[in-house]
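Shown next, in structure tokens, is the structure this report addresses.
Showing chain A:
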Amino acid sequence: MNSVWFLVFLPLIAFLIGISFMGIGTRIVARIQRRYGPPLIQPFIDVIKLLSKDSISYGWVFDMGVWMALAGAALVVYFVPFADNIVLSGKADVVVLMYILAIAPLGMALGTAQAKNPYASIGISRALMLMLGYDLPLVMVILGIITYTGSASFADILSAQQGGIGNWYIFRLPLFAIVYFWVMIAEMGKHPFDVLIAPSEIASGPMVEFSGKYLGYLFIYMALHYYAACALFVNFFMGGAATFIEFYLKMFSVFFVLICISAVMARTTTQRAVYMYWTKPVVLAFIGWLAYLGWRIF
Partner candidate 1 sequence: MEKFLVLVFVLPLIAGFVSYIAGLKGNHLSKIFTAIVLLTNLVLSYKIFKYVMASADNRIIAVFSGWMPPLGINFYADSIAVIFLLFANLLAFASLFSAKLSYSNRFHGLILLLTAALNGLILSGDIFNIFVFFEILCLVSFALVAYYRKAESIEASVKYFVLGSIASAMLLIGIALIYAKTGTLNLAQIADMAPQWSGLFKAVVFGLLLVGFGVEAGIFPMNAWLFDAHPAAPYPVSALLSGIVIEVALYLFLRIKSLFFVDPLFSLVLLLLGLVTFAVSELVGFYQRDVKRLLAYSSAGQIGLMLMAFSLPTKIGMFAGLLLFINHLLAKGLLFISVGSMSDRSGDRDIDRFSESASFVDKVAVLAGGLSLLGVPPSIGFMGKVLLFIALVKAGFLAFALCLIPFVVLEALYVMRLVGRTLASSGDGRIECPGQVVVQWVFTFIIIVLPIIVSRMSIQTDKLNLNGFNKQDYLYGMASQLLKGDRL
Partner candidate 2 sequence: MMLLDMIKADNLAFFFSVLTIGFFVANTIFLIFSGIKKGIVLNTILSLFLTMVLLMLYATHNIVIFFALWEMATWLTYLLANNPKKSSKYLWASLLAEFFMLIAVARTVAYGSYDIAMVAHVDPLNLIMFCLPFIVKSGILPFNFWVTDLYTGSDKRFVAYLSAIIGKLGIFGILRVFLLSPGLIPEWFIYTFIYLAGITAVWATFKAVGSEDAIESLSFSSLSQVAFIFASVLLMNKSALIGGLVHYLNHMLIKMGMFMAVVYIWAKTGTTEFKRLGDFVSKMPFSFLFFLMLGISLAGVPPMGGVISKWFMYEGFIEESKLLAVLLFFVAGVGSFLYVYRLLHSIFLGRKKPSIGLVSEMNILAILPLAASALISFLIGVYSRPFIRFAAKALGMDFSEPRTDIGFAYIGIVSAVFGALILFAVVLWLLLPKHRYVPDTEGYTAAAYLPKDIQHWDYSYNFYAPVVRLGDKFVRLFSLDWLARFWKEYIAAIGELFRGIYSGSLKLYGFYLMSVIVLVLFLKEMLK
Partner candidate 3 sequence: MNLDFYALSIFLIGAGLAGIFLNRDFVKILVSISVLESGVNLLLISIGYVQGRLAPILFSQELKASAVGKVVDPVPQALVLTAIVIGLGLLAFGLSLAIWMAKNFETTDVSELKRLRG
């Protein structure tokens, strides 16, 4: 599993997993709404179609933004443990990962800025505000986990959860798991918090000016982002996975629960979303801090 060739194709595998989640996800949502939904491989077809079409660009910053988006998303994949392969992610540090996660959105934001379309700018400002909102509970959870396991590297977090279901953090630190799951919905931009794309209000937000291969790049970015979010949850709370299939099933279970929740929710405004993220999950995480870490946090 951890040969050099595997390392080169890791982003491709992650992309395929991500695309498969998107395909299955759309079908699940359709099924919930009592319709059949598009074929499973529809997103894959979309990406291939987009990459092969002509496109228009607004300047070198527009291009650079898209490159950064793709490279940033791929970079995250390298540093999240894939099944039992933690070649690069072994020494990975969770605090640094927090900042690597920020490269891709920043790239996309730069690209949309040069697109000069007000819808795009509104979309990006909403995305950044939402990020400010959900980062508070996310950081509390990650700090909690780091202090609980005593070290910030993935290797220790994974080894602390080995030995049976009982050892998984989802059971030892349930509060953190709930808060992290709550944050994941916004992180992936799924329904209750998809304010940044918001098709009805701002014409698919940042994506509005992208076409052809630029939109293709962003689709790849979305797919990699889906993969990364689910993989992080699995590594943090479900003790990672020995084999590829076990890893895929665990990730899909997380994705499935998330899709079901987001399919039935209506979109909130940005201000209410940020307000909600600053109050309810923060209180939960703080109780988690007190419960699991005691007085050390002050």
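Selection rule: all candidates are chains of the complex that A comes from, given by their letters.
The rule we apply is simple: contacts are C-beta pairs under 8 Å (C-beta built on N, C-alpha and C of every residue); 3 or more make two chains touch, one makes a residue touch a chain; residues count from 1.
Just so it is clear, the model here is predicted, and its values are computed rather than measured.
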Out of the numbered options 1, 2 or 3, which touches chain A in the complex? 2
What part of chain A is in contact with candidate 2 in the complex they form? 11, 51-61, 63, 66-68, 70-72, 74-75, 78-79, 88, 91-93, 95-96, 99-100, 102-103, 106, 109-110, 113-119, 121-122, 124-125, 128-129, 131-133, 135-136, 139-140, 143-144, 146-147, 152, 203, 208-209, 212-214, 216-217, 269-271, 274-275, 278, 289, 293, 296-298
